[in-house]
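Showing subunit A:
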Amino acid sequence: MSDITPGLWELLLKGLWVTFQLTVYSAALGAAVALVIGLARTHRLWIVRFLSGTYFEIFRGTSALVFMFLVFFALPIAFGWQLVPMWAAVLAMGLTYGAYGSEIVRGAVAAVAPAQREAGIALSFTPAQSMRKVVLPQAWPEMIPPLNNLLIELLKGTALVSVLGVGDISFGAQLVRNATGQSAPVYTVILVMYFVLAFVLTRGMRVLERQAKAGIGQAPPKRRKLSLRQTKDLATSGGTGGAA
Partner candidate 1 sequence: MKWDWSAVSDFMPRFWDGVLVTLQALALSVIVAFALGLVWAMAQRSPLKVVRWPVTAITEFVRNTPLLVQLFFLYYVLPEWNITFSALTTGVIGLGLHYSTYTAEVYRAGIDGVPVGQWEAATALNLPRSRTWLAVILPQAIRRVVPALGNYVVAMLKDSPLIATIGVLEMLGEARQFGSITFQMVEPLVVVGIAFIVIAYPASLLLRALERRLVR
Partner candidate 2 sequence: MSADSTPTNPNASTSKETANPAVDGSELIRFDKVTKRFGSNTVLDELDFKVDSGKHVTLIGPSGSGKTTILRLLMTLMKPDEGTIKVGDAYLTHEDRGGKLVPAGDKHIREVRKNIGMVFQQFNLFPNMKVLRNITEAPVHVLGLSKDEAEERARELLDLVGLGDRGDAYPTQLSGGQQQRVAIARALAMRPQVLLLDEVTSALDPELVAGVLDVLRDLAHSTDITMLCVTHEMNFARDISDQVLMFDSGRIIESGSPEKMFGDPDHERTREFLSAVL
């Protein structure tokens, strides 16, 4: 570890900042995609359900890394415009993880009791009003724990962009490795950095969950100590996340 000079540390910290930005921007785009596609998959028109379902199925079968290569190489040639690598990465990640997230949104919305929708109809809300005022506020707290898992998968997924030359921590680590000729220290350091980031994100999501649950009058859930994640959906649905 002593071989990592202050200059190289700076490189890693810059990379950390890029990774953080990538995560936040991709998560924002992903959330928008997840909401739109997830709600579209519960739409009353079959064509809307079909198109959004197709989008989901395609990304479910797509390898994130291969898709990222396509965005980087094919997009400029096919459409003649070249994105800044950072934004190309955000686009690829947002579309991919948004597709996984749509399944979470769809599931949580479908799990809201039908009586609640009927109540919305009884109050003569429009479908959009009913969704916004009745269904989503109840579905939201249910979404947060699986979305937390997905967010960590996304954070881990950001490492892929280093392969395409975006200067995130993993990319920084390769530079440091080349400079010092040693691999063990720098890779240990950045693995710990990722873990700490995942830990911080989880804490943030728990605060969010507590607030969301309190907002509809529920107590916060108890959890396994030590674990960063809720394991229920891991076991039953098997990886909505990173790769699945």
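By definition in this document, a contact is a pair of C-beta atoms (placed from the backbone, for glycine too) under 8 Å apart; a residue touches a chain by one contact, two chains touch by 3 or more; residues count from 1.
Inclusion criterion for the candidates: all candidates are chains of the complex that A comes from, given by their letters.
All of these numbers come straight from a predicted model, not from anything done at the bench.
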Checklist outcome for this item: Complex contact for subunit A, selected from 1 or 2, goes to option 1
Checklist entry - Where on subunit A does candidate 1 make contact in their complex? => result 57-58, 60-67, 69-70, 73-74, 77-78, 80, 152, 155-160, 162-163, 170, 173-174, 177, 182-184, 187-188, 190-191, 194-195, 198-199, 226-229, 231-232, 234-239, 241-244
